[in-house]
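Heads up, this is only part of the complex; the chains shown haven't been moved.
Naming follows writing order (A, B, C and D), and every chain is counted from residue 1.
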Amino acid sequence: MTPAVSFTKVSRHFGTVRAVDAVDLEIQPGEFFAMLGPSGSGKTTCLRLIAGFEQPTAGHIRIFGEEAQGVPPYRRNVNTVFQDYALFPHLNVLDNVAYGLMVRGIGRAERHKAAEEALALVRLPGFGARKPSQLSGGQRQRVALARALINRPKVLLLDEPLGALDLKLRESMQEELKILQTSLGITFVFVTHDQGEALSMADRVAVFNEGRIMQVGTPQDIYQKPRSRFVADFVGSSNVLPPDFVQRYAGQRRWGSLRPESIRVARQAAGEGVQARVVALNYLGSATRLSLDAGGLRLHATVPAGAALPEPGEHVALTFNREQLHLMEEGA
Amino acid sequence: MTAATITSPPANPAILPARGGILSSLSDLFWRRPKFLLLLMLLPPLLWLGIVYLGALLALLLQSFFSIDEFSGMINREFTLKTYSELLLPSNIDIILRTVTMAALVTVASAVIAFPIAYYAARYARGKWKALFYLGVMLPLWSSYLVKVYAWKLILAKEGILGWLLEKLHLTWLLDAWLSLPIVGGNSLSVSFTGTFIVFVYVWLPFMILPIQAALERVPVSLTEASGDLGASPGQTFRHVVFPLALPGIVAGSIFTFSLTLGDYIIPQIIGTSRLFIGQAVYAHQGTAGNIPLAAAFTVVPIVIMGFYLWAAKRMGAFDAL
Amino acid sequence: MRSDRSTSAPLALKLAAAAGLLFLHLPILLIFVYAFTTEEKTYQWPPPGFTLRWLAVTWNRPDVWQALSLSVKVAALSTVIAIVLGTLCAAAVSRTRFFGRETISLLVILPIALPGIITGIALRSAFSLMEIPFSTWTIVLGHATFCVVVVYNNAVARFRRTSGSLIEASMDLGADGFQTFRHVVLPNIGTALLAGGMLAFALSFDEVIVTTFTAGQQQTVPIWMLEELVRPRQRPVTNVVAMIVVLVTALPILVSYYLTRDSDQIAGAGK
Amino acid sequence: QLKEIGPAEGQVTIIAWPGYIERGETDKSFDWVTKFEQASGCKVNVKTANTSDEMVALMNEGGFDLVTASGDASLRLVAGKRVQPINVDLIKSWSAVDDRLKNAPWHTVDGVHYGVPYMWGPNVLMYNTNVFKEAPKSWKVVFEEMTLPDDKTNAGRVQAYDGPIHIADAAQYLMHHKPDLGIKSPYELNEDQYKAALDLLRQQRKLVGRYWHDAFIQIDDFKNEGVVASGSWPFQVNLLKSEKQPVGSTIPEEGATGWADTTMMHVDAPNPNCAYMWIEHSLSSNLQSDLAVWFGANPSVPAACTDGRGMLTKEGCTANGFDDFEKIRFWTTPTSKCASQNDQCVPYYRWVSDYIGVIGGR
């Protein structure tokens, strides 16, 4: 199957800044693909390369097998939901949504009908007459979505579309987006710096750092089998264990990662396992998170709601299953 | 961490005592009565603008209801509408129409010429270049208006620099062809409406560039990108996105170009056909002819026009771009 | 617009912008050229020769100095008044919402939105009605009125950009109203006021239309130029004066540009 | 009215035609102010005005001591009570004034003198000597479309004065060319005559690119704009000649309008003593003599032609038309009460608005 988007050794440098650096990537048709990474890691630049707002300084981009070199954005069948939504402030919602059809010369009645349908799809029927400034953040986000979808793109690019929304709204939009993607079957490429969002929504995740892809894989892969300290640390709040420590428990001198929920905390200080002192407790509702000091190593463990909790300052023993301790491939 | 340095000493009141002194109690008063402070702040500018400016303006308008004794030129201070009937004489109507047409043309032309400059400055110029652009627009704005106008007289005169240049380029026929046209033509550019028009455009152009640039600078790039992304060609993006969003800036700029053209009496005096513009008529009636009532009646015209203009501009939100 | 990240300007746009700028500047160059011509009575083109003589001649003309000193005096006074009035107005309008707020911003804009000749003859007829004799102050009265808006616009823009919580933060930390004004408000709007003030100064310095009506027999630089251009004695002198004025105003313009630009970044960085 | 001249106030402010009061700034040899200032202790401030209307407006506004008003302004100033009678007994040189001017109607009302004569002269036809090898005979060159001696049309190459009083020039032309209109005086026109004059001016409008309003701008126009003929003042002719420009001047066969200017004093003159001193000074024959040369006009003190105290000579006086006094129609303000047309004349205020209309192309 031809990949929806493929990068072959694609680089985009701005002067000395290597925003995207020799990236190889294949995104499959119909996939929900997430790009995850810290600020400045090159995610947006990648997206802009696909949309055609940036030109690669080296390498090739293919969209459904066709070379994208030299094709301007308005001739790529790819649409973008911008981080700031970029709704046209002088047009009402209906005309915003119908914009893509208007510039294609579709008649007024027909494009308004299509726009109404697109608005219904994002559950905003009847909002057509409002101006973007009269909408809430979540509503704007959905208008931007409808506007991008009306062109029936083969690939939809979303740049941190949920970044500006508050938690409750973000959660419900995540669900909606996922459902929409499944029902339309369009390839979604989704940029975020929120690991929770990437894990819960994507079919596959690419973790970026400093213009390079650190790891590509399913959320489970990424979460449970990080290949490097960076990935382990960035995706969820893993405990990254130094080689010394790992050697004691797994016999190999490699860096390891251990998820907080894999650690069991026993209140008897002298018991088996790693000795540690409780530094702080954080009540999370569904669980309580302990900050622990294990001989200078700062560890986190979560204790599920209902279980007995130690006091701050108390000495505890930590145990975990060997197989939960993931050994990383790379040294760094 | 040394928490000790911060922790409260035993006697640490929750409410501090008033500091005393006039300033302190005044400050308390302002805090308790913000309206009073507001009034205090507004009073001087309101008094100034209200009394000095509006007062003078009203006094002037009042005089348009007086009339002038034709022979001695003394003002007859009795209420009459005679002056207004005089304003409606065909020759005066001509003046008004001529001025408004010129103002409209100048405004349109300024906008057309200003747009690329403003667009480039807002969108592409960076760092030093941006400063250079700014200077490039501001310098002509602040360099002596009169000397600029005179420079144009030298350029446009029959035996002036433009004629000299065209002769060198063997293009004199082009100028002659233009000058032979009715209305816009004339004996030379400096005695034609074309000349007046060029100089008006030149002198007011910076007033148009700055607000357009300001408006364009407020348009996020992502909007033009979004437009391209949705399939609009650069031309379509300009028509449907960039232009509508720059419109408040254009309107703001046109307030200047329009109003300045309506009131100017120096440019058409130096470069033009001797046919009067409103500014000249006002100047002539008040200065040369001493007919303050008619001059005052004439000023009502730009006031009314600009009144409508400002009202429309306000509705378009152009004030923010000023 | 923010920076367009990568694309450079299309050629046609570059050409149009360059042509526009050229159109703006060539006549000014002409002024410069004629400041050095050897021809005294007429503006002969091309100039028959060049000389630096006019710089010295200008220096020794007492009328130039008189006009210059009056203009500086008027511009300085108008600027001070405009700064005080413009700032008060801007502060009132941007800090609070009250009834008639819109009307006030309209009122401030009015003196430049209406043609200058109207301001001019309105003031002049008011002066004659109230029998106020012409003096420096009658000129200042006119100039300050239309300079207010320049300061006002600059100040309003800065107030808008300066986070309102700064004032609250200051009070919260124990500063009363006056301390807050001195230590927080003034330093934050200072550069904007300075920039506005400079523009106001330049505006007043070049004003001719209103001044004709409010100056009586006094000569400011533009009035002197008007007289001098029409009734020439040594024509290049006018150009020398114009050239010097251009060169001298370039500096404050540049300074005000950097003042407003840099502090925008700082003020914007609060959020 | 002043009974005696007191101590000088230190200054005097005069509204004058351009070129009337010179302190050597345009040409070093023409200076009749500096010495006066030194002798009297009165600093002279000059406000130049380009038209009679402007002078009247300035006087109405006040703040001035003296005005050099032409005949079309002087009576208006008297009627408007803007000027005060002059006590000629206080002016030593009054006796030297030309008898033809002493009681001239434009400054003497009911036997009261409202000023002293300053200078008089004709409105000449100035022409370019490269185009006209010999002086044009008729004002026709500025009124009707025609081919000039250089085989090019006169359209766009002639000018006319930008003041309503120019209607009188047209009337004077018609007086000569259309005698059946019955014009007796170019300043006393009934409706028909007035209409004919306006029609002539409308025709002229097609020939004129820009009207001249300011003496110096007309000078520029002759130099840079290719203007070859226009009604003008001797002043411009002299200045252009001094710059070696190819111009000449003539009084064509139709005769000419002209001006006879009077120094008048504002009712509220702030500096009456200095004003009287200036009036006295203005009649000194060396001033009259130099001014007549400078402006190309005629002195109001006949001795100036001959006594050799200034630059003027007898021949110069003749050249400037000193002997043509009777031929010149001096500017006066048209009023509806006019003897020659049974008080049916078109008054001046209509001249003003109609002339604006004509220039506007209506």
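One rule holds for everything that comes next: contacts are C-beta pairs under 8 Å (C-beta built on N, C-alpha and C of every residue); 3 or more make two chains touch, one makes a residue touch a chain.
Note that this is a predicted model, so its numbers are computed, not measured.
**Student:** Taking the displayed chains as one copy per kind, can you state the stoichiometry of the whole complex in terms of these labels?
**Tutor:** A x2, B x1, C x1, D x1
Note that only the chains that are shown with their structure count from here on.
**Student:** Identify the chains in contact with chain B as well as chain D, in label order.
**Tutor:** The common neighbours are C.
**Student:** Note down the smallest number of touching-chain steps it takes to go from chain A to chain D.
**Tutor:** Steps on the shortest route: 2.
**Student:** If I count C-beta pairs in contact for every pair of chains, which pair wins?
**Tutor:** Contact tally peaks for the chain pair B-C.
**Student:** Taking each chain's centre as the mean of its CA atoms, how far is chain C from chain D in angstrom?
**Tutor:** 41
**Student:** Calculate how many whole Å lie between the centre of chain B and the centre of chain C, each centre taken as the average of the chain's C-alpha atoms.
**Tutor:** Roughly 14 Å separates the two chain centres.
**Student:** Report, in whole Å, the distance between the mean C-alpha point of chain A and the mean C-alpha point of chain B.
**Tutor:** It comes to 51 Å between the two C-alpha centres.
**Student:** For chain A, what residues touch not just one other chain but two or more?
**Tutor:** 53
**Student:** Hunt down the residues of chain B that sit against at least two other chains at once, touch-wise.
**Tutor:** As it turns out, chain B has residues touching two or more other chains at 154, 160, 220, 286.
**Student:** Enumerate the contact residues on chain B facing chain C in the complex.
**Tutor:** These residues of chain B touch chain C: 16, 19, 23-24, 26-28, 30-31, 34, 37-38, 41-42, 44-46, 48-50, 52-57, 59-60, 63, 113-114, 116-117, 119-124, 126, 131, 133-140, 142-148, 150-152, 154-155, 160-161, 164, 202, 205-206, 216-221, 224, 234, 255-256, 259-260, 262-266, 278-279, 282-283, 286, 292, 295-296, 299, 302-303, 306, 309-310, 314, 319, 322.
**Student:** Which stretch or stretches of chain A touch chain B in the complex?
**Tutor:** 51-53, 72-75, 78-80, 82-84, 86, 88-90, 99-100, 102-104, 147-148, 151
**Student:** Considering the complex alone, what residue numbers of chain D touch chain C?
**Tutor:** These residues of chain D touch chain C: 13, 18, 25-26, 45, 47-48, 61-63, 214, 216-217, 223-224, 243.
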